[in-house]
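One protein chain omitted, others in place.
Let's look at chain A:
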Amino acid sequence: MADVTLAQLVDWLGRFRDLVTEKQSYLTELDSAIGDADHGSNMARGMGTVMEKLGTPATIDELFKTVGMTLVTSVGGASGPLYGTFFLRIGTTAGAVSGLTYAEFSAALRAGLAGVIARGKAEVGDKTMLDALVPALDAWDAAASAPWDAAFAAASSGRDATEPLVARKGRASYLGDRSAGHLDPGATSTALLFEALAGALA
């Protein structure tokens, strides 16, 4: 019996598109403070293209292959390869199935995380999307029930914890100490990703 279905995962991505579109200006504002003012428009453009291209995938690996490749080939910047690699690895690990147990879904998310780490060469504390992603997956695995709620809460705390950090990777790192005192836009969009997941799985 599958805990996570293909339909729920499609719903997840639709909700993520809606959230990044709704928060587009906010994400760009965060990126203006410490980056180059394009994170909101890039994510909204990328997820918009994803939902246009999605069609009706038959399996979970097909779904995430389309999502990953569309993000890699339509976003650019750092977000394209990072989010794209995340979804591609989720698909490869999940395989040609139409449902996953919570444990299988967790393993797929962790493969996605490993892809992000390999591509971005960052670690927790560098003030990047990993500061939301890593605690979210840890909370998912530790939760006794409703792992999506635990993951969303942890991603949000992780996002908030980026505020005092000095960025060491990505565009924000060029500001040095001046990057402290601002939320990281990548961690913020990753928290939206888990907000969307909580909505889709609840």
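Rule of thumb we're sticking to: a contact is a pair of C-beta atoms (placed from the backbone, for glycine too) under 8 Å apart; a residue touches a chain by one contact, two chains touch by 3 or more; residues count from 1.
Assume contacts and distances are computed from a predicted model.
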{"item": "Listed names \"Carbohydrate ABC transporter membrane protein 2 (CUT1 family)\", \"phosphoenolpyruvate--glycerone phosphotransferase\", \"Putative spermidine/putrescine transport system permease protein\" or \"Beta-ketoacyl synthase chain length factor\", with the criterion being the UniProt name of the chain not displayed", "value": "\"phosphoenolpyruvate--glycerone phosphotransferase\""}
{"item": "Contact residue for the chain not shown (choose from A:91, A:120 or A:185)", "value": "A:120"}
{"item": "Absent-chain contact - pick from A:14, A:77 or A:199", "value": "A:77"}
{"item": "Where the unshown chain meets chain A, residue by residue", "value": "28, 32-38, 41-42, 45, 72-82, 119-120, 168-171, 173-176, 178"}
